[in-house]
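A protein chain is absent from this complex, but the other protein chains hold their places.
Chain nomenclature is as follows: A and B, assigned in order of appearance, with residue numbering initiated at 1 for each chain independently.
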Amino acid sequence: MGYFLEFLINGIVTGSVYTLIAVGLSLTFSIMKLINFAHGEFYMIGAYASWVIVSHLVDNWWLSFFLVVMGGAALGVLIERVFRPTYGRGLLSQFTISLGLVIIMQDSIIATLGGVTRHVQSIFTTVRQFGNIRITDQRFLIFGLSVATLTALFLFFRYTKTGKAMRATAGNKLAAGMIGIKTNRMAMYAFITGIALAAASGALLAPLYVVQPFMGTRLTGIAFAACVLGGLGSIGGAAIAGFVLGIVESLFAAYVSIEWSYAAIFAVFVAILLFKPLGLFGREVF
Amino acid sequence: MEGKYFSLKNKKKVICFIGIAIAPLLVQFAGGYWMQILMMTFLFSILAVSLNLILGYAGQVNLAHGVLFGAGAYASGLLVMRLGVNFWLTIPIAALTATAIAFVVGYITLRLRGTYFSLATFGFVVMMLAVYSNLSGLTGGQIGLMPIPPASIGGLVLGPNQRLVRTYIVLAFLLLTMFIIDRIVHSRVGRAFIVIRENEDLAKSSGVNTFWYKMLAFGISSFFAGMTGAIYATYQGMISPADISLVVFFQILAACVVGGLGTLIGPVIGTAFVQFLPEILKGFSEAYYYLVFGILLIIIVIWAPKGIMGGVEALRKRFASTRTAKKET
Partner (left out) sequence: MKHKRFFVVIAVFLAAAALAIAAGTSEKGASSKENVKIFKFGANLGLTGELSGYCTATAKGTRLAIDQINEAGGFVVKGQRYKIEYIEMDNRWDPKVDVANTTKLVEQGVRMIQYVGPAGVASQAITEPEKVILIMPGFPAEVTRPGIKYTFATGWSENMLGKAFPKIFGPSGANTLITGCDKLAILTPIEGMPENVYNSGLRKALEAKGISIVFDEKVAADVTDFTTIIAKIKMADPDALLFLNFANLNHLKIYPQMKDAGYQPLVVEVDPISGGGPQAKQTATAAASGHNVEIMYYFNSRTTIPDWAAKSLAFDPEKRKNYFDTFIPKYGIEWDVAGSIHGFDFVKAWIGYAVMGGDPMNGDAIVAAADTETPYFGAMAKTWYYKDTHRFVLPSYFVTHNDIDEKTGMSTVLLLGGGRSTDSHSLNIPITIDQQIDLKKFRAKWGY
């Protein structure tokens, strides 16, 4: 059963992709309680930005990656301004605004760069072999970055002052405000980080996938599923759920059916919710 | 009881009613293209009004409304196309099919709360879309179910050129739906919905069986969604997953939010906004009209948090208070 290991590893690598996106979403969601259905679009913008930079400006992937992360953060500041009037107004207003953002982001790309798919060449093309299993450096990079990000976030939230303040805001905004934490600013930091993470994922994944205006939609759905499965309010939960969903998808595709594998992710997700209505590590109702 | 309908408060309703009733006759002069848009606006208004029942009144963000509309469409389409059932008969069957599926989905998901519920319904959206796309032997797969023969009434075949008749038929269904939902909203059931929306825990502890009331809201809204699906399938002559994509659902949701949640006419105005505004913008810029539409959508939601109806209400209140102030001086 040598293939099982191969499928499992594929699932873990795909899972690391889902985790990156889900953690970014969870940052915006858990701390800001903000439903941003446009999250996948930032991923798309990051991918396009990477393509534009690499093919028209600077032919250096690391530089383009850095620029995309910075650009993503800047975009995050702008978008946060857009959402700001709706704090406390309830999820539906934010949901609808995020739908408006989806339209704006997709259509801006189509209007300026055209709707045709684009291709970014990977520079990490070395393939490493482990027995029968071969993994490219690009995938290692993605997996490595996702683990590194999670570790960094974990350390940040546990040991830094700002991180602890953000956790406090996530836990109980009112109480946090009362002890002097600038909750709005914490929320803004979380949001910007989340968006930057999404954009960075886009840059990272562009060489692996195809760059087209609608590439974000599939991942948005999975990101939300991972956040909810992990438990709203728990960033670590979202991370674990990302891996779980990646593995489920891979194993289901391998042993049951490829065409139903996307739906299978969500079937498992709903099934788990039945036993754990607040997700794996969720604490309260949102 | 009778006097109430013609009192000052309801004059607004009557005038709106008359306005909507003659709209098709007026739009007729603008041509088939605008009649098509108007007809789709009425049809999607039914979806928005029914979604509003569970969304605006009961406060549950149900994302599965679109695929239940699809369930009704496929049910009706299959019956008419494969079994030759009379279209009018398939309408209640489609509505009940959607309701039945809604009860199953609701039974599983309504035990969850808030965002968990919403995302669980999203899970069902993905699963049902997969069913529509993958069971191609039954549903025609990604290509869809076609050709669905048109309905006929009397001896008249309701093909695509019978625009006026088709629009009035949809309008009739819209008014019927609005009437029924209005009655529900103003009944004990409707009040229970609102209480659940405002504070579900309080409602539960007061002895309200929140689970069954939420199921009822889910079921009723899905009933009308399925009914609309039957009409849509027959009018288009086909039904495919592209007709019930998430994009379509978001149009319905945006219509509710923009028009005004928790009001009866809000979703209709919101649908008119969502369907007509892009068309009007198309006249100004072929390339950027949808982009501008997205921007306007965001602006409206930010500036009019209670939607257009909310804005209208606020304007009225301000005008009324100025008037009172004037009276006093």
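The rule is short, and it goes like this: contacts are C-beta pairs under 8 Å (C-beta built on N, C-alpha and C of every residue); 3 or more make two chains touch, one makes a residue touch a chain.
Computed from a predicted structure; not experimentally measured.
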{"item": "Displayed partners of the chain not shown (whole complex)", "value": "A, B"}
{"item": "Contact with the hidden chain (one of A:Phe29, A:Phe143, A:Tyr262 or A:Phe281)", "value": "A:Tyr262"}
{"item": "Of B:Met238, B:Leu261 or B:Val292, the residue in touch with the unshown chain", "value": "B:Met238"}
{"item": "Residue among A:Leu57, A:Met70, A:Val210 or A:Ala271 that touches the chain left out of view", "value": "A:Val210"}
{"item": "Where the unshown chain meets subunit A, residue by residue", "value": "3, 6-7, 10-11, 13-14, 17, 110, 114-119, 121, 125, 127, 129, 134, 136, 208-210, 212-215, 217-218, 249-250, 253-254, 257-259, 262"}
{"item": "Residue ranges of subunit B at the interface with the undisplayed chain", "value": "8, 11-12, 15, 19, 27, 30-34, 36-37, 40, 133-134, 136, 141-144, 146-147, 150, 159-161, 236-238, 240, 242-243, 247-248, 276, 279-280, 282-283, 286, 290, 312, 315-316, 319-320, 323"}
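Keep in mind that, in the parts below, only the chains that are shown with their structure count from here on.
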{"item": "Length of the line joining the C-alpha centres of subunit A and subunit B, rounded to whole Å", "value": "32"}
{"item": "In the complex, subunit A residues that touch subunit B", "value": "35, 82, 85-86, 89, 91-93, 95-97, 99-104, 107-108, 111, 217, 221, 224-225, 228, 232, 259-260, 262-263, 265-267, 269-270, 273-274, 277-279, 282, 285-286"}
{"item": "In the complex, subunit B residues that touch subunit A", "value": "55, 61, 108-109, 111-116, 119-120, 122-124, 126-127, 129-131, 134, 246, 250, 253-254, 257-258, 261, 287-288, 290-291, 293-295, 297-298, 301-302, 305"}
